[in-house]
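Only one protein chain is missing; all other protein chains are in place.
The chains carry the letters A, B and C, assigned in the order they are written, with residues numbered from 1 in each.
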Amino acid sequence: MKDIQSQIDHRRIDIKKVGVKTITYPITVLDKSQKRQKTIATVNMYVNLPHHFKGTHMSRFIEILNRFHGQIDLKGFRLILEEMKEKLDAEAAHIEIAFPFFLHGSGKTDDFQVKKYDCAMHCLLEEEEDLRLEIAVPVAHPFNDAQDGHTLSVGLWGNVLIRVRFRKFMWLEDLIGVVEKTIGRESPEGTDSNAAERPMESLLENLANRFAQLTELKWYSITVENISQGYSLFATLSSADCP
Amino acid sequence: MKDIQSQIDHRRIDIKKVGVKTITYPITVLDKSQKRQKTIATVNMYVNLPHHFKGTHMSRFIEILNRFHGQIDLKGFRLILEEMKEKLDAEAAHIEIAFPFFLHGSGKTDDFQVKKYDCAMHCLLEEEEDLRLEIAVPVAHPFNDAQDGHTLSVGLWGNVLIRVRFRKFMWLEDLIGVVEKTIGRESPEGTDSNAAERPMESLLENLANRFAQLTELKWYSITVENISQGYSLFATLSSADCP
Amino acid sequence: MKDIQSQIDHRRIDIKKVGVKTITYPITVLDKSQKRQKTIATVNMYVNLPHHFKGTHMSRFIEILNRFHGQIDLKGFRLILEEMKEKLDAEAAHIEIAFPFFLHGSGKTDDFQVKKYDCAMHCLLEEEEDLRLEIAVPVAHPFNDAQDGHTLSVGLWGNVLIRVRFRKFMWLEDLIGVVEKTIGRESPEGTDSNAAERPMESLLENLANRFAQLTELKWYSITVENISQGYSLFATLSSADCP
Partner (left out) sequence: MKDIQSQIDHRRIDIKKVGVKTITYPITVLDKSQKRQKTIATVNMYVNLPHHFKGTHMSRFIEILNRFHGQIDLKGFRLILEEMKEKLDAEAAHIEIAFPFFLHGSGKTDDFQVKKYDCAMHCLLEEEEDLRLEIAVPVAHPFNDAQDGHTLSVGLWGNVLIRVRFRKFMWLEDLIGVVEKTIGRESPEGTDSNAAERPMESLLENLANRFAQLTELKWYSITVENISQGYSLFATLSSADCP
């Protein structure tokens, strides 16, 4: 094995990642109304290594996972990242998790009240910690239904995908609330002459206006996706990083 | 091995299936306008055995698959079924295939013209042959768009899922055409007072009326599915088998 | 609408299903060691109707779902089925749920300890209630690893899919335990001469022998699936229903 290894032209190799992928795992997330919400996450964990990787790296990941099992929550991620970085002698440690987050409606009985939002987080610990949150808010069709007496939604317009970095803590519920209120405020006049094109454009503008006011956010990216028969149209706006 | 086997209470065992699953495979299907359409299928092949299964059954499946590769089309299925039944000494032989079928639009340039329809077939050879075809027709929102000048569709209402057994040959294109014309004929008046509920009901009735007239069909089942934010509503009507 | 409806040839229509599909929903399942396990289910609910379906059926489903939200567990299903049958004046009511079930390992730190098992249930209320449970047990490769000192598994052999109807209550853990112990008992001699074919055959026989002894079960079906590069081989044995 040694002989083969020495043949590698090490000058050409500049990135090495080692990790564990697509583990499905129960986790606990913070929830404004219920304090803690149990959900199920798909987790990827990996490190960037400055040097050669060895098989022992793999068993270290399993050890770390087992140490934290049953108690993985958002605070726990920082500890795991630190342990990954230290135990594996890594330059950077990453955790990516994806999970459904559920909100329970207020009480009217004519629409389905348990709403699911697909969330994802990318936690990176290098010199400093970086956390990016992603949340998909489905948009019923017609998307300004909430204004009038309509109850059952009658089709799917698409999705709003929000990605943020926080300056200050913000509840997932509040972030979702901002998106859903802004979508609801979409005026009916916006769907007049060329209905096929205008709403996507104006929906993105309305959201961009609203997000520019959220001082809790250090950075944000807004993608509006309009699904159709066999394809989706999408448009994305991202803020510059703030000083 | 023999000892273990003799312990099984054979009286309690009444069904045995052996086969190959989820093979992805290029196939050719008949196409009204282009004669032959190359597409890619996911294939399951299995047999019902009257007696104990042996490991050799598995290698027979691989042999049969290899014999037919590159020339699998709808006519070929009959030959494969016969070979499966004979070589494996089986009571019944099954092939299930699922594939996307593409139709190319006529020429107006303001909507996307390559439409995809997910199809599936279940071919069964027992005493007689039985073939059931399944096709999903996506329904844009609003679903009577085609009547007016609208071009870009602006959301997805849901799907119409058709399952049929043929008495006479019918092109996939023609079956799709029946569904799409019937959807288009949906009158605007049908979406008036309680738009959230009526269309699904009347869409299913319109399709049932239309399909009752198709003498090419021995049997049919129609499912109308209205997708929404986090769930779908569906309703199915199936014809009785005809004498 | 009435005119159109009267044109349908009602003699040809013999099955009508109406329901709600693919709702993702937090549920609670019974867990031997932890009493209750919170997980997330995908739920389908539908009824067979003896007569014409009306739009109001749809809003009834939403009402029923909302009434039970937050408290859906296995006992709750019976109540929901009864309410579905009564409120919708149905001949039969169905609930299908699929969910991941997690087991936490005992304490050795060299293999990953949170195991996920994909489960599904089909609950049917007609004259009587019928409940069928389905559970997939992944099989690592080599599948008799557990016997020796090996720790990290090194590939995926496939799955064992178990479907059962109960005569007496049985914990999910115990059902999984039966499968995993039987897989582990697979003797190394079983993988000798033609290793590619024998294990699947003998694994199914070992499981069939073991399940024939489980008096808690009214009915069972065992599918052994060996995944490979681009396809899976499978074999199924089902018991006859017992008197």
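Please note the rule applied: a contact is a pair of C-beta atoms (placed from the backbone, for glycine too) under 8 Å apart; a residue touches a chain by one contact, two chains touch by 3 or more.
Here the structure is a predicted model, which is why all the values come from computation and not from measurement.
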Omitted-chain contact residue, chosen from C:K116, C:R163 or C:K218: C:K116
Per the touch definition above, residue among C:A140, C:L161 or C:I222 touching the missing chain: C:A140
Positions on subunit A where the hidden chain makes contact: 1, 4-5, 7-9, 11-24, 46, 53-59, 61, 190, 194, 197-198, 200-202, 204-206, 208-209, 212, 221, 225, 230-240, 242
Positions on subunit B contacted by the hidden chain, ascending: 23-26, 38-40, 58-59, 62-63, 65-67, 69-70, 100, 102, 104-105, 109-114, 116, 151-152
Residue numbers in subunit C that touch the chain omitted from display: 112, 114-116, 138-142, 150-158, 195-197, 199, 226-231
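Operating definition for what follows: only the chains that are shown with their structure count from here on.
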Chain contact graph, described as a line, ring, star, complete graph or other shape: complete
Chain centre separation in whole Å, for subunit C relative to subunit A (CA means): 30
Where subunit A and subunit B are represented by their mean Cα positions, the distance between them in whole Å: 36
Subunit B and subunit C, separation of their C-alpha mean positions in angstrom: 24
Contacts with two or more other chains, residues of subunit C listed in rising order: 23-24, 58-59
